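All protein chains but one are shown in place.
Our next item is chain A:
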Amino acid sequence: MVKEIVDAMAMQRALTRITYEIIEKNKGINNLVIVGIKTRGVYIGNHIAERLQQLESAEIPVGQLDISSYRDDLNEITDKQPLDVNVDGKRVILVDDVLYTGRTIRAALDALMDNGRPAVVNLAVLVDRGHRELPIRADFVGKNIPTSAMERIQVNVEEIDGRDSVEIE
């Protein structure tokens, strides 16, 4: 059974909170770059960047990170896609929709490092559902949603799915 556990309004609030926390932790937005992990992390990253822009009237670059060639569960070799923003010496906010085993983030960090040497990397996720398999944690969490490994968490974003919500199945 699919159940909506975060509605559009609550999702927007969670992104707003993350944005405020980013400002708090970074003492401003100087040198900040947002890197979204494809696919939904990019849209969530865009929303955060829009909010930062509303508050601080400054454009924040948003990169799209493709991690498919860095995954540890695929044997086929795919071409590495270079990142479309400069992360050298930047304060990078890595953004994904769901933090689960931590393997995606591990791959994303490898991909990020292949593109430069960021000054700092922070991780922002909309949902932390637990069950880590690697020593990774998020710096900014929209919602902590304790789950069982049997359950499935689906984040929907307006741009792809036609609505903003988090569902559990």
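By definition in this document, a contact is a pair of C-beta atoms (placed from the backbone, for glycine too) under 8 Å apart; a residue touches a chain by one contact, two chains touch by 3 or more; residues count from 1.
Rule of thumb we're sticking to: contacts and distances are computed from a predicted model.
*Asks:* Just to verify: the chain that's not displayed, which of "Phospholipase D-like protein", "NADH-quinone oxidoreductase subunit L", "Spermidine/putrescine import ATP-binding protein PotA" or "Carbamoyl phosphate synthase small chain" does UniProt list as its protein name?
*Replies:* "Carbamoyl phosphate synthase small chain"
*Asks:* Among the options A:12, A:101 or A:154, which residue touches the chain absent from this view?
*Replies:* Of all options in A:12, A:101 or A:154, contact with the hidden chain holds for A:12.
*Asks:* Extract the touching residues of chain A with respect to the undisplayed chain.
*Replies:* Residues 12-13, 16-17, 19-21, 23-24, 27-28, 51, 54-55 of chain A touch the chain absent from view.
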